[in-house]
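Structure below; questions to follow.
Note that one protein chain of the assembly has been removed; the remaining protein chains are unaltered in position.
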Amino acid sequence: MKYSPAELSYLKESLKASPPIRPDARLETQLRPIEAISNILPTANGSARIRASDGGECIVGVKAKVVPTSSTSELINVDVEISGLKENNSLASTLSSIFQSTLNSSQSLRQRLKLTSRFSFKLFIDVLVLSNQSHPLGLVSLTIYLALLSTKLPLLTSSTDDSKAEEVPVFHDDWDQARPLCDIPVTQSDSSKKSDSHWTPPLILLMAVVGENIFIDPTNAEEQVASTGLFISWSNGSISAPLRTLDIGSTDPQGISSTVLSKAYSIVEQCGQEISDSLTAVYVQDEDASSSDF
Amino acid sequence: MSVLQDRRRVLPPVDTIPLQFKEDEGSSGSKETTIARTRTIRPIFIKQSVVANASGSAYLEVEDIKLQCSVYGPKPIRGSFTQQADLLVEAKLPSLGQDASNDKSASIEKDITSFVQTSITPGIILTQYPKSCINIMITVISADLENRNFKSLLAAATNVASLALVDAGIALYDIVTSASVLLSRNENGESLYFDPETPRESEDIEGVLSFMTGQDESNIVGMWLDGENITSKNLTTLTESAKEAACQIRTLFNGVILQEFHDKEQEASNSK
């Protein structure tokens, strides 16, 4: 989408102002409304679909496979496909690599995928971006988050210690016995208890920097006038890797100051938990709905 | 495998094991050498104008990292009119050997490309070159991707691209320099290292940041931090120290660029 110089300068002035005025009057920390649903693919271990209000839509399916731990260095494989773009398109492969490295660097996730001393689950996360108006990073991250929340792995019935004798893992037949990949804090008191075993997936939030202001979930027009894109990951109640700058198609890329960086940090600190809680609520609701069906 | 066997070589018996050298007494682990050198960068070898048919080029070497970058352009593009130059960055890795999958090296190439592109774009006055494009090719001649710090490679790649741009005479707002830092966190507290050699351990935070050190404000042009539980204090420490390191590199570059210029002048006057 190309804009006229007058539009861009109007937009830039509005966004640079204090307080800034976004083209849709959103607050700096406000995301656009989305429509989310989990568990939409019956044949996958976990799945989710999110529709953004600008018409963007993303579907994620998570499948698990048992592999010998020694055979692979990366237990999570992320493959992003953006419809209308070629498979080796740089946007798609950048997204794949961002999510793959973020998820693989999570020690607790790797721990959770470990089955026995020899075998592990390997997760294949397939992301399909059906349409996107703005940079799909934020949308993809929300969808992956929801899909991982809904991921269930079959219950292991064979022994966990097979270091002496190799033994192919055997699982329980009943899917109702499957264990969820993540722990869902059901009540408030649960979520306040932070134990090592408690784990929720990382959430990557994309922001655009314009002047001294930071805007979460930028629209296409906002991306064009941004100095740079910036993404910060929120994981288990704290800021985690990666923190990165990203080219989001700005027409006039510029450097940012360290004050802006700290501001971005505090914005994610402010709304990271709320976003992850909102998505968790969607999952809990979907679970309730599906269990009441039977 | 047998198909790919090199028939020109006399192959060793199947049960051979590779030669193993005894560790030198003097160098016991790279961690300690890093500690010895906390707030300084490793020595860098740089040379500009190494490729004759490119508009500009540079070579950079820091220990095992050897990079070469050539800049082509600005050259005209065909098709629709553009207000400013298109910038295209491409990174090439050496073949990583047999066990490394192709997929992995492609993703590393993408990581380098995306970081370098984000970092150097703000430094170039693109509006001076409408309807043209600038191609930047970075070739990683050697780098240990398994056991050495990847962030240091990213920093080196950004720096070599900057030098090549200067060599190509492309209009710049500032020379972008990039530096990697590592914040080691353990029971004994935090300690900070410039230009780390080894990858981070589980509790550490590592990162690479690019700066336009000539500008007072808004000078961070690229950033990539990795690590868990990053506090805002950590963020400030890392940014500030990376800036200090980037300034050191900038000073070094200024010296080299001027030196090369003087050398050329000298040559020219001698030939007369």
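Letters A and B name the chains as they come in the text, with residue numbers starting at 1 for each one.
Operating definition for what follows: a contact is a pair of C-beta atoms (placed from the backbone, for glycine too) under 8 Å apart; a residue touches a chain by one contact, two chains touch by 3 or more.
Throughout what follows, contacts and distances are computed from a predicted model.
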* What name does the UniProt record list for the absent chain among "Glycine cleavage system H protein", "Rrp4p", "U6 snRNA-associated Sm-like protein LSm3" or "Proteasome subunit beta"? -> "Rrp4p"
* Structure fact -> Filtering A:9, A:160 or A:266 for touch with the omitted chain leaves A:9
* Could you please point out the subunit A residues that touch the chain left off the display? => 2-7, 9-11, 13-14, 17, 21-27, 29-37, 49, 51, 53, 216, 271, 274-275, 278-279, 281-282, 285-286
* subunit B residues that touch the omitted chain in the full complex -> 80-81, 83
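The definition used in the following text is that only the chains that are shown with their structure count from here on.
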* To do: With chain centres taken as the means of their Cα atoms, state the distance from subunit A to subunit B in Å.
  => 29
* What part of subunit B is in contact with subunit A in the complex they form? -> 84, 106-107, 110-111, 113-115, 117-119, 121-122, 202, 205, 207, 211-212, 215, 217-232, 235-236, 239-240
* Asked: Can you list the subunit A residues touching subunit B in their complex?
  -> 90, 93-94, 96-97, 100, 105, 107, 227-228, 230, 235, 238-247, 251, 253-258, 260-262, 265-266, 269
